[in-house]
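For this view, one protein chain was removed and the others were kept in their places.
Order as written gives the chain letters A, B and C; numbering starts at 1 within each chain.
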């Protein structure tokens, strides 16, 4: 951490500041220039409040050199984290060279629908089943999901196919209902719901943490840190598009986030091309691009009957289209790992 | 709502679609051109799922002409909503020509601090006291607020000064603790925490709803709609800066949102210049600009000792600076209402 | 084009408007609802000024249904445009299934440098040589390129290796110097320099048009339209990253723009992963992802000695690294075209 002092700071003010830094167990290195004094702080600065420092009258600017995240930081955990979900033959690994596709409908609509899609995506190579039971919708008048009943139908589909299930939680008050969900998803709109993150940190299930619409990579890693600091180190990061000024696609899929996050962190990184683009015809090229960029997995919406889906129909593939995408992905994977 | 059909749609497909629209109680107007068929839908389209329509194979594009929000819509409620908080002599009104300043520290830190600031801001003309008890911080290692104890200190300061209190809620599980808070604030990071919004809709206290970092005005109004659709029509909208590419200020304060929101909605609109800019020296010009733009109130951070504040010190004013800002604001108000 | 009239418009006002629309050779379809009148306009609306219509007092909103670009529009030119550059054995095609890599240093620095890099990238499979002679730099104090001398050195490298050359133009006053450049590049900062675009439309060389930092896909196509409307239909579009709020990468590479642009237009689309990310270690994964997303080519910075490059060293590959990237790209291409 580098602090630049303002012109005209007195010796006494400077000494007070240095004393305070030392009380925080930081090594202090001072460079005096003609126009500026620069103080270098070395040690564990992750707990130093940069806003507070910036507020001090004698300080011109403060710059963090080292990253404020520790549990999620590759510097301290050089090896890739591998996350396991599911049991027995259906156990699946994500990260550290293990690639997995999570597929299924945007919303769980009926027993027939979810079982049919689950069988189809399993046959095409998906390793986990996704399906929304609690749906965050911009409008209170849109379909909000089957909620508890949807979770029940996901359990039925898991029993039928063996596929571990991935579904989104929207409130700490629903935690009890999620005790046996294989991977709990935190959506883009709740990824800085810190009370929820903290509660999820006390569970032992893997958490799939989606990037928010205007979240920096550092903030995404800090949200992962909220979960990990409570003891749950099983976090999967998910790039799903960020907001921009263009309107042809719903969001901008930031694929450079994949290699960048993997450089910064040891956690697995997957990509959701369905929500990112909002158009089913862009899912195939973006899924292929995500794999080529090095992602550890994909989350893809598949619906047995997209035009009548109760939500997000525009971005879902049919099972036949998904089969083709999954085939292409396997071929690309074989080259990447080459 | 306007739907444009793709080339080559059959008569049968078109008739099916029209039949479905009519079953939704919509008037259907068809314009057949050489290259395109355009269908105009008139009636209550707020419950029509635009994503689902976009997903239909026969549709090229769908455009919503009317707004999807109803309770918050000025079209259906032409008069300004006036929101009251507090009791007796300390009752305050916001909206419909009533202007109010909410002021106080970012975080409640101690009884001495909160009472001292409360007295100072009251003396300078603030009508409500703000103070964070539960603090959403990007890092789990930063100060998270005094939580329940902070709420208790706010109650003490209210007793001491009479000022109604405004403080942020972060989880549905804290609702019981907020039963006697005068105005409950929803922060930028939870403003699409729809489960929380719904619960707040069942309360009768006013809700101060902050705009998210990358939230459109329509989405802000839809979040207000979540609260109002449950029965609580006492919502105050708050512009507090949106995220951009520049780094000199923390966020971009979107002041045109003030007149725009007031045109779209009857709800009061206030501005938080402190969080928007992140720099205390920008609070005064931005507070003045917000008033000139027509805002119904301001939310300003004031700290008795900004450099040592446990959070957000950089953006807090001293009581003396606040007094000067409040004085300027009164002068501008006198012109605006001229 | 859809125009929605305001409530309370008189019959006379409406009739005047309809008469004006008909005078523009548009078919007019009117839908009268209880609360709104909707007018559908069918025909060539590309020359109707949407801002002017929005300004009319009797109009609530105007929405363009059809695209305002014509020459660049795939609707009117269903087949992919194939662009040729260079001569004889060194002739190269881009688009319509023809893929090409453009490689070379950010800036031309010396005869030795440009010839050495040209030979290296040719050996690795690049089909065109890039090199900046005129350099747009944010700071007037940074190296601005060798200018005319740089163009001369590019010609020498072309003579030596046969590779057609691609280089950026920054002003209409330099047009004479660019008469024999094989592909003229328009950079992100000049892509709405309409006077320049118009002049380039009068040439017969291919134009490589880069997307601006905050340019929508529609605006990019409208800039292509400026060139094409003057008669030069040989335009190559280039995605090179857009500006966002994150700071880990320089820009956000918007790879979904590739399939989206190819759907909207018949023009070839290439990707520049070097400028997009600003980090050489991200060039390989993003180059691979761009190919997987369906791009018709790549523009990659290669420098014989990156750490001493006079500009943009951080994002350049060494010839050895480029060789590895080119090899990976060929493997991915073989699958894509599968």
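Simple rule for what comes next: a contact is a pair of C-beta atoms (placed from the backbone, for glycine too) under 8 Å apart; a residue touches a chain by one contact, two chains touch by 3 or more.
All figures in this text were calculated on a predicted structure; none of them were measured in a lab.
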The one residue from C:225, C:239 or C:296 touching the chain left out of view is C:225
Of the residues C:102, C:170 or C:184, I need the one that contacts the missing chain. C:170
Which one, C:74, C:243, C:262 or C:328, makes contact with the chain that was left out? C:243
Chain C residues that touch the omitted chain in the full complex: 46-47, 49, 51-52, 54-57, 68-69, 134, 136-144, 170-174, 189-190, 192-196, 198, 212-214, 219, 222, 225-226, 229, 242-243, 278, 280, 306-316
Identify the residues of chain A touching the omitted chain, counting contacts across the whole complex. 2, 4, 27, 29, 31-36, 38, 40, 42-43, 60-61, 63, 65-66, 243-245, 247
Quickly run down the residues of chain B that touch the omitted chain. 214, 216-218, 242, 244-249, 252-260, 263-264, 276-277, 281-282, 285-286, 288-294, 328, 331-332, 335-336, 338
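Simple rule for what comes next: only the chains that are shown with their structure count from here on.
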List the centre-to-centre spacing of chain B and chain C in whole Å, with centres computed as mean CA coordinates. 39
Measuring from the mean C-alpha position of chain A to the mean C-alpha position of chain B, what distance in angstrom results? 27
Taking each chain's mean CA coordinate, chain A and chain C are separated, in whole Å, by 32
Residues touching two or more other chains, restricted to chain C: which are they? 244-245, 247
